[in-house]
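Take a look at chain A:
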Amino acid sequence: MAALMAILKRDLALAYRQRAELLQPMMFFVLVISLFPLAVGPESNTLQVIGPGVIWVAAILSSLLGLERLFRDDFQDGSLEQLMLSTTPLAMAALIKVLAHWLTSILPLILLSPLLALFLHLSEPMYWALLKTLLLGTPILSLIGAIAVGLTVGLNRGGVLLALLLLPVFIPLLIFATSAVESASMQLQYTAQLAIIGAMFLFSLALAPFAIAYALRVSQT
Partner candidate 1 sequence: MMHFEDFSSFLDMGGYGLYVWLSFGVTALSLLILWLDSIFSKRSLMSQVLSEQARQARIKAATEKSVKGDSV
Partner candidate 2 sequence: MWKWLHPYAKTERTYHLCQSLLPWFSLLGLLVIVVATVWGLAFAPTDYQQSEAYRIIYVHVPSAVLSKSLYSAMAIAGFVGLVWQVKTSFMAMVALAPIGATVTFVSLITGAAWGKPMWGTWWEWDARLTSQLILLFLFLGVISLYKAFEDKQQAGKAAGVMALVGVINLPIIHYSVEWWNTLHQGATIMKFDKPSMPAEMLWPLLLAILGWALVSGAIFLIRMQNEIIRREIKRPWVVELAIKNASASKGK
(Lines give C-alpha, C1' and ligand atoms only; values in the text may rest on other atoms or scores of the structure.)
Protein backbone atom coordinates (compact mmCIF):
# COMPACT_ATOMS: atom_id res chain seq x y z
CA MET A 1 0.00 0.00 0.00
CA ALA A 2 2.82 2.34 0.90
CA ALA A 3 4.46 1.51 -2.40
CA LEU A 4 1.27 2.40 -4.26
CA MET A 5 1.03 5.72 -2.42
CA ALA A 6 4.65 6.39 -3.35
CA ILE A 7 3.89 5.74 -7.02
CA LEU A 8 0.92 8.10 -6.86
CA LYS A 9 2.97 10.84 -5.19
CA ARG A 10 5.81 10.42 -7.63
CA ASP A 11 3.54 10.58 -10.66
CA LEU A 12 1.76 13.66 -9.35
CA ALA A 13 5.09 15.36 -8.63
CA LEU A 14 6.38 14.49 -12.10
CA ALA A 15 3.22 15.82 -13.69
CA TYR A 16 3.56 19.05 -11.71
CA ARG A 17 7.06 19.52 -13.06
CA GLN A 18 5.86 18.96 -16.62
CA ARG A 19 3.02 21.47 -16.35
CA ALA A 20 3.66 22.89 -19.81
CA GLU A 21 3.16 19.54 -21.47
CA LEU A 22 -0.03 18.96 -19.50
CA LEU A 23 -1.45 22.26 -20.67
CA GLN A 24 -1.26 21.30 -24.33
CA PRO A 25 -4.23 18.89 -24.41
CA MET A 26 -6.27 21.45 -22.48
CA MET A 27 -5.49 24.15 -24.99
CA PHE A 28 -6.32 21.74 -27.77
CA PHE A 29 -9.66 20.99 -26.09
CA VAL A 30 -10.63 24.65 -25.85
CA LEU A 31 -9.40 25.42 -29.36
CA VAL A 32 -11.27 22.58 -31.05
CA ILE A 33 -14.49 23.56 -29.31
CA SER A 34 -14.14 27.22 -30.22
CA LEU A 35 -13.71 26.21 -33.86
CA PHE A 36 -17.23 24.84 -34.02
CA PRO A 37 -19.18 28.09 -33.53
CA LEU A 38 -16.90 29.62 -36.17
CA ALA A 39 -17.54 26.76 -38.58
CA VAL A 40 -21.27 26.16 -38.05
CA GLY A 41 -22.36 29.67 -37.19
CA PRO A 42 -23.16 31.26 -33.86
CA GLU A 43 -26.91 30.51 -33.65
CA SER A 44 -27.50 29.30 -30.12
CA ASN A 45 -30.05 26.69 -31.24
CA THR A 46 -27.64 24.91 -33.55
CA LEU A 47 -24.87 25.10 -30.98
CA GLN A 48 -27.12 23.65 -28.33
CA VAL A 49 -27.96 20.70 -30.57
CA ILE A 50 -24.38 19.86 -31.48
CA GLY A 51 -22.90 21.00 -28.15
CA PRO A 52 -22.84 17.76 -26.13
CA GLY A 53 -21.49 15.78 -29.06
CA VAL A 54 -18.81 18.36 -29.78
CA ILE A 55 -17.66 18.50 -26.17
CA TRP A 56 -17.51 14.71 -25.90
CA VAL A 57 -15.68 14.20 -29.20
CA ALA A 58 -13.22 16.93 -28.27
CA ALA A 59 -12.74 15.36 -24.82
CA ILE A 60 -11.99 11.96 -26.39
CA LEU A 61 -9.53 13.46 -28.87
CA SER A 62 -7.70 15.54 -26.29
CA SER A 63 -7.51 12.63 -23.85
CA LEU A 64 -5.90 10.63 -26.66
CA LEU A 65 -3.28 13.36 -27.04
CA GLY A 66 -2.22 13.15 -23.42
CA LEU A 67 -2.55 9.40 -23.15
CA GLU A 68 0.83 8.59 -24.62
CA ARG A 69 2.51 10.26 -21.66
CA LEU A 70 1.06 7.57 -19.39
CA PHE A 71 3.86 5.01 -19.69
CA ARG A 72 6.25 6.57 -22.21
CA ASP A 73 8.77 8.20 -19.88
CA ASP A 74 8.75 5.31 -17.44
CA PHE A 75 9.30 2.91 -20.31
CA GLN A 76 12.20 4.91 -21.69
CA ASP A 77 14.09 5.47 -18.45
CA GLY A 78 13.58 1.90 -17.25
CA SER A 79 11.52 2.62 -14.16
CA LEU A 80 8.71 0.57 -15.65
CA GLU A 81 10.98 -2.47 -15.71
CA GLN A 82 11.85 -1.90 -12.07
CA LEU A 83 8.16 -1.69 -11.25
CA MET A 84 7.66 -5.09 -12.86
CA LEU A 85 10.48 -6.61 -10.85
CA SER A 86 9.20 -5.18 -7.57
CA THR A 87 6.84 -7.07 -5.27
CA THR A 88 3.97 -4.66 -5.90
CA PRO A 89 1.38 -6.32 -8.15
CA LEU A 90 1.77 -4.73 -11.55
CA ALA A 91 -1.98 -4.50 -12.12
CA MET A 92 -2.38 -2.39 -8.96
CA ALA A 93 0.57 -0.20 -9.85
CA ALA A 94 -0.88 0.31 -13.34
CA LEU A 95 -4.23 1.26 -11.82
CA ILE A 96 -2.53 3.85 -9.63
CA LYS A 97 -0.68 5.26 -12.62
CA VAL A 98 -3.96 5.51 -14.52
CA LEU A 99 -5.49 7.31 -11.54
CA ALA A 100 -2.60 9.77 -11.44
CA HIS A 101 -2.97 10.34 -15.15
CA TRP A 102 -6.69 10.94 -14.83
CA LEU A 103 -6.16 13.42 -12.01
CA THR A 104 -3.52 15.37 -13.88
CA SER A 105 -4.68 15.38 -17.48
CA ILE A 106 -8.41 14.62 -17.55
CA LEU A 107 -9.69 16.36 -14.45
CA PRO A 108 -8.48 19.76 -15.73
CA LEU A 109 -10.53 19.20 -18.87
CA ILE A 110 -13.62 18.59 -16.75
CA LEU A 111 -12.87 21.72 -14.73
CA LEU A 112 -12.75 23.66 -17.98
CA SER A 113 -16.13 22.35 -19.07
CA PRO A 114 -18.31 25.17 -17.56
CA LEU A 115 -16.53 27.62 -19.82
CA LEU A 116 -17.17 25.45 -22.85
CA ALA A 117 -20.80 24.96 -21.88
CA LEU A 118 -21.07 28.76 -22.02
CA PHE A 119 -19.38 28.82 -25.42
CA LEU A 120 -21.92 26.36 -26.81
CA HIS A 121 -24.97 27.85 -25.04
CA LEU A 122 -25.79 24.69 -23.10
CA SER A 123 -28.71 25.08 -20.69
CA GLU A 124 -28.20 24.44 -17.00
CA PRO A 125 -29.74 20.93 -16.85
CA MET A 126 -27.69 20.03 -19.91
CA TYR A 127 -24.55 21.19 -18.20
CA TRP A 128 -25.19 19.10 -15.09
CA ALA A 129 -25.85 16.04 -17.23
CA LEU A 130 -22.67 16.72 -19.18
CA LEU A 131 -20.68 17.03 -15.99
CA LYS A 132 -22.02 13.74 -14.63
CA THR A 133 -21.29 11.88 -17.86
CA LEU A 134 -17.80 13.36 -17.99
CA LEU A 135 -17.08 12.37 -14.39
CA LEU A 136 -18.31 8.84 -14.91
CA GLY A 137 -17.15 8.38 -18.48
CA THR A 138 -13.65 9.82 -18.70
CA PRO A 139 -12.17 7.22 -16.29
CA ILE A 140 -13.25 4.64 -18.88
CA LEU A 141 -11.25 6.54 -21.49
CA SER A 142 -8.19 6.40 -19.25
CA LEU A 143 -8.60 2.74 -18.27
CA ILE A 144 -9.21 1.33 -21.74
CA GLY A 145 -6.80 3.79 -23.29
CA ALA A 146 -4.07 2.58 -20.95
CA ILE A 147 -4.36 -0.94 -22.40
CA ALA A 148 -3.60 0.35 -25.87
CA VAL A 149 -0.86 2.64 -24.56
CA GLY A 150 0.69 -0.35 -22.80
CA LEU A 151 0.67 -2.26 -26.08
CA THR A 152 2.13 0.52 -28.20
CA VAL A 153 4.59 2.02 -25.71
CA GLY A 154 7.52 0.19 -27.29
CA LEU A 155 6.73 1.52 -30.75
CA ASN A 156 8.23 4.81 -31.80
CA ARG A 157 5.30 5.91 -33.91
CA GLY A 158 2.41 4.99 -31.66
CA GLY A 159 0.37 8.21 -31.84
CA VAL A 160 -1.95 7.70 -34.81
CA LEU A 161 -2.10 3.97 -34.21
CA LEU A 162 -3.38 4.66 -30.71
CA ALA A 163 -6.27 6.71 -32.09
CA LEU A 164 -7.03 4.05 -34.68
CA LEU A 165 -7.20 1.35 -32.01
CA LEU A 166 -9.16 3.29 -29.44
CA LEU A 167 -11.72 5.41 -31.25
CA PRO A 168 -13.94 2.48 -32.34
CA VAL A 169 -13.87 1.12 -28.80
CA PHE A 170 -15.06 4.44 -27.36
CA ILE A 171 -18.16 4.64 -29.58
CA PRO A 172 -20.65 3.15 -27.06
CA LEU A 173 -19.49 5.58 -24.39
CA LEU A 174 -19.93 8.49 -26.81
CA ILE A 175 -23.42 7.33 -27.73
CA PHE A 176 -24.67 6.97 -24.17
CA ALA A 177 -23.02 10.12 -22.87
CA THR A 178 -24.34 12.41 -25.59
CA SER A 179 -27.78 10.86 -25.36
CA ALA A 180 -27.85 11.57 -21.61
CA VAL A 181 -27.18 15.24 -22.27
CA GLU A 182 -29.75 15.27 -25.04
CA SER A 183 -32.35 13.81 -22.69
CA ALA A 184 -31.48 16.49 -20.17
CA SER A 185 -32.04 19.16 -22.80
CA MET A 186 -35.58 17.85 -23.23
CA GLN A 187 -36.16 17.75 -19.45
CA LEU A 188 -36.23 13.95 -19.51
CA GLN A 189 -34.78 11.43 -17.09
CA TYR A 190 -31.30 10.22 -17.97
CA THR A 191 -30.50 7.89 -15.09
CA ALA A 192 -30.62 4.91 -17.49
CA GLN A 193 -27.77 6.26 -19.57
CA LEU A 194 -25.79 7.16 -16.47
CA ALA A 195 -26.35 3.67 -15.09
CA ILE A 196 -25.03 2.11 -18.29
CA ILE A 197 -21.97 4.36 -18.27
CA GLY A 198 -21.46 3.47 -14.61
CA ALA A 199 -21.67 -0.23 -15.44
CA MET A 200 -19.09 0.20 -18.19
CA PHE A 201 -16.87 2.07 -15.75
CA LEU A 202 -17.05 -0.68 -13.10
CA PHE A 203 -16.52 -3.36 -15.71
CA SER A 204 -13.41 -1.69 -17.09
CA LEU A 205 -12.21 -0.93 -13.58
CA ALA A 206 -12.36 -4.64 -12.77
CA LEU A 207 -10.74 -5.97 -15.94
CA ALA A 208 -8.56 -3.24 -17.41
CA PRO A 209 -5.76 -3.28 -14.76
CA PHE A 210 -4.94 -6.90 -15.61
CA ALA A 211 -5.02 -6.20 -19.33
CA ILE A 212 -2.76 -3.16 -18.81
CA ALA A 213 -0.31 -5.24 -16.78
CA TYR A 214 -0.26 -7.92 -19.46
CA ALA A 215 0.18 -5.33 -22.21
CA LEU A 216 3.13 -3.78 -20.38
CA ARG A 217 4.75 -7.19 -19.99
CA VAL A 218 4.35 -7.83 -23.72
CA SER A 219 5.96 -4.49 -24.51
CA GLN A 220 8.84 -4.97 -22.11
CA THR A 221 10.13 -8.21 -23.65
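The candidate set was assembled so that all candidates are chains of the complex that A comes from, given by their letters.
In the analysis below, a contact is a pair of C-beta atoms (placed from the backbone, for glycine too) under 8 Å apart; a residue touches a chain by one contact, two chains touch by 3 or more; residues count from 1.
Computed from a prediction, not measured in an experiment: that's the story for all the values here.
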(request) Just give the number of the candidate touching chain A here, out of 1 or 2, all from the same complex. (result) 2
(request) Sort out for me which residues of chain A touch candidate 2 in the complex. (result) 144, 147-148, 151-152, 154-155, 157-158, 161, 164-165, 167-169, 171-172, 175-176, 179, 200, 207, 211, 214-215, 218-219, 221
